[in-house]
Structure formats: C-alpha cells, structure tokens
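These notes concern the structure reproduced below.
With one protein chain removed, the remaining protein chains of the complex are shown where they sit.
Here is chain A:
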Amino acid sequence: MASCAVDGGCASDYIAIAISAVCFILLLSRLILPFAIHKIPLPKRSSFWIPVIQIFASFNLLLSIVMSVNFLKFEKRHWWQSCYAWAVWIEAPLGFGLLLSCRISQAFQLYYIFVKRCLPPIRSYIFLPLILLPWIAGAALMHIKKPLNYRCHMGTQWIIPVVSLHAIYVAILVGFTGAVRHIEFRFDELRDLWQGILVSASSIGVWVAAYILNEIHDDISWLQVVSRFALLVTASILVLSFFSISSSQPLLSQISLRKREPLAFETMGQALGIPNSGLLLPREPAPVIDPNEPLDKLLMNKRFRQSFMSFADSCLAGESVHFYEEVHELGKIPVDDPVRRIYMARHIIDKYITAGATMEVNISHRSRQAILTTSNLAQPNLFNDALNELIQLMKMNLANDYWSSTYFMKFKDEASLRSHELQQMTSWNSPTPRLSSVRGVDDPFHQEQEP
C-alpha cells in the first residue's frame, strides 16, 4: 500500500484509468455517431473545429492527470516524462484551459447572437487563442520558476493562483450562461446547458478538493491514493458531461442526437415550426398567372415559386429563388418572437450571405456587409436590400427565359387542368437561350469556393 501510493499502480488506480478510458470512448462516440448514423454533412469552420478541439483538450487533460499524478508505475527517465510537460503544459493550456476556452467561446457566441442580437465581433479562431493566453503565460511562468518537486507537486503558494485561474474560467462560463438564461431557446439548449453546468460545477468541486489534497499532503499515502482516484474519475465525468452541453449549433448537435425524432426536418423553416413550410399540399388551387405582373408579386405564390425555382435551378441560378423562399418564411415569424427570427436569420446568413457559403447569392459588397454587421439580427428588414438586388437580378436574367421555357408550359398546363380555363399567352415564341445540354454533378452547389 505504502509503496504503490508513492510509485503508482494501486488497484484503485487501474480502476480509475479504466473509467476514464470508458468515458473517453463515450465522448468520441458522441462526436462521431451523429455523422455516422444520420449521414449529416460535416459542418464547416468553427462549428466543426470547436468540438474537435474539445475532444483533443479532454484527451490531453485525462492523459496528463494519468501521467503526472503517479498512476502508473514506471521510472522517469526520459525527457518527455518530465513533470513540466505533463503537469504544466499539457494539463493547463492544452487541457483544462483549452476545454474551458472552447466552451466560453461558444457561450460568448450564444450571448452575442441572442442577447446582443448581432453576429459576434470576433471570429472564434481569434477569440479562442486570445482567451487561452493567460493559461499559456501561466504555464510559461511555472516553466521558468520550476516550483515542482520530484513527484510533480507544487507548494501551497503556487496552489492558490493555479486554482483561482481554474475557478475564474468556470466563473466566466457560468456568467455567460447566466446572461443568456432568460432566452427561450428552440432546441432545449438552455436546459442542457444548465444540466451540464450543474454536473460540471459539482464535479469541479470534487476535482478541486482532490487536486488540493493531492498536491499539498503528499506525505499521507492513503490520502494520495484516494485523492488521485477521485481526481481522475471526476475529471472523466466532467469531460463527458461538458461535451454534452449543447453548443451554439443546435440543429446539428440536438436534433441529430435525439433518436426518437430522427431528422424529421428538411428545412430550417420546418424545424422552427413556421406554418405552411416545405412541400405543397395537393389540394391547394393552382392560380392563374399573368406574366405582366411584377415578379416579386408572382413569387409570393408558392406553386409559381416552385415552378420558377426548378427552372432557375436548371440554369444553375437557383440560389436567388431559394434565398427568396427562406426570407419569405422568415417573414412569417412574428416580430415579437425574436429568438425564432434570430435562428432563421442566422441560418440564412450561413447558407446564402457569408463569402463562400454553400449557396452564396450574387449581391453587392455593401448589402453583404450591412447584413453581416447588423446591430439587430431580429429586425424585420434585415435582408431587404439583398432581396431587392436579387429580385432585380432574377427579373433581368431569368424572367423572360422562364416565360418561354417548358417549366412555364408545364405550370400553365397544370393550372388549366385544375381551373379549366386556358390562358392565352401573348407571343413569347423566341427560342430560349438557356442551356439545354449542361450535364453536371447533381448538386450544383457542392463545390467549394475557388480563389
């Protein structure tokens, strides 16, 4: 007992390592399963990297505890087994600090979008390293001062600043979460957020206690064994529960994880419960369409819009019509429901507005900047300028060709079948110059943006 307390390798140590391994595997599966089961396309940028970085940080945290607190029995000979590498660098800036920084940057995004109602002023790839800086500075300081003893423990005068740094970051996270608590989220983010915070806070309590005991009393051997067991087990639970806290990308992490309702939503509009969103109902009467009416009026009609959209898609110019439709759906959300409006607005911005978005629309620099730097994501005329530009674009580019296309013929036939009144068209008999023989891959928008 006495010897394993000092050198490592007690029975309880192996149990703790086993538990942490299980936790880590669970953690990995939570990341991968949604993609593997539901075949969700990989998200881009921060929504993809932040979870991955979290996993990486969690792994570092667990491994650094195992390596630095004498769980395993081996002699320290090699330079890479150095206390400073594991107990300082990998535990703090690459482990706990990185993990909390990820969560804080997500909470920060949520805070900005739903409380401040505008897009975050700093991109997460800048924000993350920025709030990681104190950790790096602290680690560097310890590296220079070399306060650790041969068992990787530090004295009381070091414990206080180290623990308070840990505590400050937890407090920041709780603070941001508290700031968004009055918002009624669509996808139960807040409930998950509080559950996560509760579990993490209690395990952080146990963890900190174990950490302090382990560091200070390195002469009492039973306390060493018990505290390091508690240290690793609570760290594992912490890491797992932490990852399960909802992130700022609710559609992906929430809907896909709820197995009872597997991806029932095809559009964001449906997910948000916007009435009359999605497919057409067959009983809806087909209207009579007059090509002389302005296009923006005609597009209000759903059946016409569908026909026009398939025509535009065939000309590889469909993104404008898709954008119109989603903005139209946004318009159906009442103004006094800012949260749903923000969800929809963000969805539209991510899909159509940001440079390099999957279905980026052809709008001017000014309109794009006006949307991206808006001070209120919930305001009703956020997309008006962009929409006006695009309706002009559709009018000038697509309208004339549409009237002479087979899509319009088909639409007219359907309409006349339904209403038994054939509408005579004015002479639009010029041959359509739109393409007839372009054969491409099925999804015209799956390509990445080039230079």
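Simple rule for what comes next: a contact is a pair of C-beta atoms (placed from the backbone, for glycine too) under 8 Å apart; a residue touches a chain by one contact, two chains touch by 3 or more; residues count from 1.
The definition used in the following text is that contacts and distances are computed from a predicted model.
> Name the chain not shown, per its UniProt record: "E2 ubiquitin-conjugating enzyme", "proteasome endopeptidase complex", "Guanine nucleotide-binding protein alpha subunit" or "Ribosomal RNA-processing protein 40"?
The UniProt record for the chain left out of view names it "Guanine nucleotide-binding protein alpha subunit".
> For the chain that's not shown, point to the residue among A:322, A:347, A:368 or A:412 touching it.
A:368
> Sort through A:178, A:294 or A:334 and give me the one touching the missing partner chain.
The single option touching the absent chain is A:294.
> Based on the whole complex, identify which of A:53, A:88, A:312 or A:377 touches the chain you can't see.
A:312
> List the residues of chain A that touch the chain left out of this view.
294, 296, 312, 315-317, 319-320, 355-356, 360-366, 368, 388, 391-398, 400, 427-428, 430, 433-441, 444-445, 447-451
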